[in-house]
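As you look at this complex, bear in mind that one protein chain is not there, while each of the others sits in place.
A, B and C are the chain letters, set down in written order, and residue numbers restart from 1 in every chain.
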Amino acid sequence: MSETASADPSADSVRREVRQWLEANWDPNEDLVAWRNLLADSGWGMPVWPRQWHGRDLPQALAPVVDEEFARLGAVGVAKTGIRLLAAATLLEHGSDAHKARFLRRILTGEDTWCQLFSEPGSGSDLAGATTRADRHGDHFLVNGQKVWTTSAHHADYGLLLARTDWDVPKHQGLTYFVLDMHQEGVDVRPLKQMNGHASFNQVFFTDAVVPAENLVSAVGNGWQVAITTLMHERRGADGLRGVQRERDLPGRIYEQEREEIAVALEPYKWYPQRAGRVDLVLERAQATGRNTDPATRQEIAKLLTMARSAEWTARRARAAQQQGRPQGPEGSLGKLASSNIARQASHVHTLIAGANAMLAGEDGDLNGLIAEILVSVPATSIAGGTDEIQRNIIAERVLGLPKEPRMDTGPFRDVKRN
Amino acid sequence: MSETASADPSADSVRREVRQWLEANWDPNEDLVAWRNLLADSGWGMPVWPRQWHGRDLPQALAPVVDEEFARLGAVGVAKTGIRLLAAATLLEHGSDAHKARFLRRILTGEDTWCQLFSEPGSGSDLAGATTRADRHGDHFLVNGQKVWTTSAHHADYGLLLARTDWDVPKHQGLTYFVLDMHQEGVDVRPLKQMNGHASFNQVFFTDAVVPAENLVSAVGNGWQVAITTLMHERRGADGLRGVQRERDLPGRIYEQEREEIAVALEPYKWYPQRAGRVDLVLERAQATGRNTDPATRQEIAKLLTMARSAEWTARRARAAQQQGRPQGPEGSLGKLASSNIARQASHVHTLIAGANAMLAGEDGDLNGLIAEILVSVPATSIAGGTDEIQRNIIAERVLGLPKEPRMDTGPFRDVKRN
Amino acid sequence: MHFAFTPEQEQFRDAVRRFLRDRSPPAEVRRLMDDERGHDPGVWRQMCQELGLGALHVPEGRGGQGFSVTELGIAFEEMGRALLCAPYLSSVLATTAIAEACGADEAEQIVSGIAVGEQLAALALTEANGRWDAGGVELIADGDRLSGSKTHVIDGHVAYLLIVAARALGSTGEEGISLYLVAADAPGITRRSLTTLDPTRKLARIDFANVEARCISSDAAPALRRTLDIACVAVACELVGVAEALLESAVDYAKLRMQFGRAVGSFQAIKHKCADLLLEVELAKSAARYAAEAATEGDPDLPALASLAKATASDAAMRAARECIQIHGGIGFTWDNDTHLWFKRAKSGEALFGTPAWHRERLMQCWEV
Partner (left out) sequence: MHFAFTPEQEQFRDAVRRFLRDRSPPAEVRRLMDDERGHDPGVWRQMCQELGLGALHVPEGRGGQGFSVTELGIAFEEMGRALLCAPYLSSVLATTAIAEACGADEAEQIVSGIAVGEQLAALALTEANGRWDAGGVELIADGDRLSGSKTHVIDGHVAYLLIVAARALGSTGEEGISLYLVAADAPGITRRSLTTLDPTRKLARIDFANVEARCISSDAAPALRRTLDIACVAVACELVGVAEALLESAVDYAKLRMQFGRAVGSFQAIKHKCADLLLEVELAKSAARYAAEAATEGDPDLPALASLAKATASDAAMRAARECIQIHGGIGFTWDNDTHLWFKRAKSGEALFGTPAWHRERLMQCWEV
């Protein structure tokens, strides 16, 4: 069975309908937000969402048809950068109608940017061990504590906040899920510099930051269930690169605005390709330096390319299986683990190829320092987004069905050992 | 500081004394057992043992002086093959005077052979989980159950038996340590064939095997402490090859008898060198096949030789540190883990060198099947004598001081999950 | 390129798996590995006639079943899982070589006999130098007379029909390589079973002393290349099956085996080993299936993809074999435990048609690195 979408009886009618609508409405000189408001009104921006909330209730299998028609005309879609769609998916599933009315449209138009306030210095692999506290004071909560690894916090309007409201119950039961307004005095965002010199993430400090009770997304104490929704959507998006990138610079006001939006959103991610080891550069570097004639280096290159190609084919097998209607499993963890191995091997190969020049960086380094940046960025791959160890646990327990470890953190959270 | 023994004030007098005694008594045409009885009487066979029990109370540091004098004349020592000296050390430390009087002399003369009845099918890594039971019936115990991995059980006279006498206390507290007479109807020894076709070990089945109460080595329920003594002595001996091997075939009746004894004792171990990967054969095989000209194979050979040499130097560092008086630690586990890695890499290298011939065995295989035997013997290295995983636990906990895992087997043994 | 099987392909897999579960359980594998022939002729005929496994991927016009290498790969995955003892790999080598080297009519005539399981055939290629390519052939064809020795001939001890790669006097490299056909009982042929590390795959040495044979192709290097590429893909799929069987066995044991009051599979040392192994097996599976699809679709990159698949699947199978023994602990290296049967197949598969390192170098050459 091939990868392209199967022929569904209604695919043709959907295609006709969206094509007609786009031909009647699409204008590359429209203002970006105005156009997206039109998309939100029509439901064509998020066709699989419910009709009530800016969608058209289309089955997932028909979404590619709509995408194809947008692509055919080069029509811009709703905003998809950052974690906005994780926020939207979480609110659609767990938010009140008031939340949906207030937040969803501006998520789609790109007017509001969101960030995810889950990880903490003391709870990295163990997200449910969060110790940022939210204490009720009448109609609002006061938040105190610290989050970390928060991409885009410095220009986010809202944050998805997981905070502890009860210390006397087991840790998963004492968490609550809020929407937090980032524009307030009690929120202090500071960039977090990495070993490669970039600052892709932030630390966020809360000092009596205020969340009105109406911003509760979960019931009090029920935040972990909501967080799982967010994490599930995050993992689902992890098999490929997110974000729209147009093939060429198209003319028109709306494209200019979209390019600017994407540039801002991608800024924190600019070292991500380096982190992945830049497998694409290996052959040209080997040939340019003449290291392609060294048999030991050739073996290492072959191992790398073999891993990279096999991982790509594995991802495509998983996607094809999904298109046949099999449920998506934790293959994301396999892909993530493969990426770590590939990045590590790529870094090893780049070191072999660079030889003495592996000691240089910046303008003096190979490819104007890019190779050095690869060498000092790769170590993050096996940690960020869930360590290799966590991925192996997920694979072993959820795919292979191996038993869990005995737990030491089931009592009241107050008594659980933590830093 | 060098490796040779330090100059102790009394070294010279010990040397004079043993030399005089040997010159007066040593006769290569003596009968082996008769000579060893003389050694047991004189104390020169085990000079660091107590005077009361066939020794001379010499400090460990002076033992090499005695060895050197024996070697100078080519004088045969006491029997040392198999696990007899582990048995002796355990009895010296925990046995009654009656045990010592009954067993020690015949251990030293080689008249009695011993085996170790610890491991069971259900308790491999987890020795203290033994389920072979010993139930008291008046003045004796009846033993039922099964042991495994018992080297030399088929010609052993006595076994060191660890058996469960109490199922209602935590597992380490319900074990008792016995001396079991192997020559009885209730003991059934069967060879255990390995994947390489050899049978170096036995299974031992007990059906109402009888142990008189006077053969209790530990107090009832205190067997684990005694077992630890045996295991500690076993680990101490693990850094090199045990057993005496004379450089050449010396003439004389006593040498003939000794050679026969050694041949019998070493028979179960004949595949051990294959298990270790036969690093010594690598260079000549690479040169004989011309694979030494293949750069990828050269890298793998270099990695192997580097590991092997470094491991050897590490063992010598540990020995030198001991000679400086530092206590022996769990370096044995480091050496064991290194051996696994070396054997695995050696097997890999032999496969590369053999090429297509790696598919052949027996007379058709390279070196008359020896290479094939290496390839199918190596997997045992990382398991037998304590798996790599157990070694890593020991290294991490006892050398690096990392915390232990939570235990799931601390309750009454009856309730502990087991196979 | 297809990344999922069709429902028909899945049904084919189920049929092969059911058949093998029934006819090739471990006890039968143990019986046949001690059998001189190394297979059960009745079972093999049944596999040919009921499942079409004798020449599955050969075009119908050339005596085969007309399926693709994709289906061949499915069959090999299953045969590896079940550790089948049967002349299936020798049949792939023989039928592919004939289908590639002969004209359609002749191919149909020869292949159809093999396809129904009545004739066993073997490709005699490798010689004392241990090479698996046309360039390594040293056996001499002087007119229609063959002189020299072949070794590592898969099922060469039982095949009646021998397809022999030979070299014209004075030629070198891939030039002057012919394929000859000769019955195994022709005068001047001596053959002898070799003792193999893996007793489930039998090999033979065959000596030719001025043996009269019939030339079926006088420029056979391209046919041999294609044959070996297909055979590498088939063995890669087989090794994926081997690796999967070992992984499943390890995981099953890790769930059952208790030590220290817990299933050993709850210890991260074991758990993470299994996770890493699953990743490696899944990557190898993708590589082997992609190579099979590439052969099906006539992808000119097949030589590279076949090497990539063979190297990856070999490494995965050996790792699975080592780890499966390790996870079983002591019991894992005993004769009565089945793990060593798969271990030995993986080990012999590592050397068959070239080691992983050799295939990686070939991959780099194909890709002109």
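Convention: contacts are C-beta pairs under 8 Å (C-beta built on N, C-alpha and C of every residue); 3 or more make two chains touch, one makes a residue touch a chain.
Not measured: the values here are computed from a predicted model.
Colleague: Out of A:Leu86, A:Val143, A:Met182 or A:Ala380, which touches the unshown chain?
Modeller: In the full complex, the listed residue that touches the missing chain is A:Ala380.
Colleague: For the chain left out of this view, which of B:Arg51, B:Arg136 or B:Arg392 touches it?
Modeller: Checking each option in B:Arg51, B:Arg136 or B:Arg392, the one touching the absent chain turns out to be B:Arg392.
Colleague: Which of these, B:Ala128, B:Val204, B:Val217 or B:Ala311, touches the one chain of the complex that we don't see?
Modeller: Selected residue, touching the omitted chain: B:Ala311.
Colleague: Over the whole complex, note the residues of chain C touching the chain we left out.
Modeller: 267-269, 272
Colleague: Determine and list the chain B residues touching the chain excluded from the picture.
Modeller: Within chain B, the residues touching the omitted chain are 1-3, 283, 286-287, 292, 295, 298-299, 301-303, 305-307, 309-311, 313-314, 316-317, 319-321, 323-324, 334, 337-338, 341, 389, 391-393, 395-397, 399-406.
Colleague: Tell me which stretches of chain A touch the chain missing from the display.
Modeller: 119, 121-126, 129, 148-149, 192-197, 294, 296-297, 300, 344, 351-352, 354-365, 369, 372, 375-376, 379-380, 382-384, 387-389, 392, 405, 407-409, 416-419
Going forward, only the chains that are shown with their structure count from here on.
Colleague: Chain A to chain C: how many Å between their CA centres?
Modeller: The answer is 43 Å.
Colleague: Find the geometric centre of each of chain A and chain B from their Cα atoms only, then give the gap between the two centres in Å, rounded to an integer.
Modeller: 56
Colleague: Return the residues of chain B touching two or more other chains; collapse runs of consecutive numbers into ranges.
Modeller: Only 296, 408 qualify.
Colleague: Enumerate the residues of chain C that touch no fewer than two other chains.
Modeller: Counting only residues that touch two or more other chains, chain C contributes 262-263, 267, 270, 357, 360-361.
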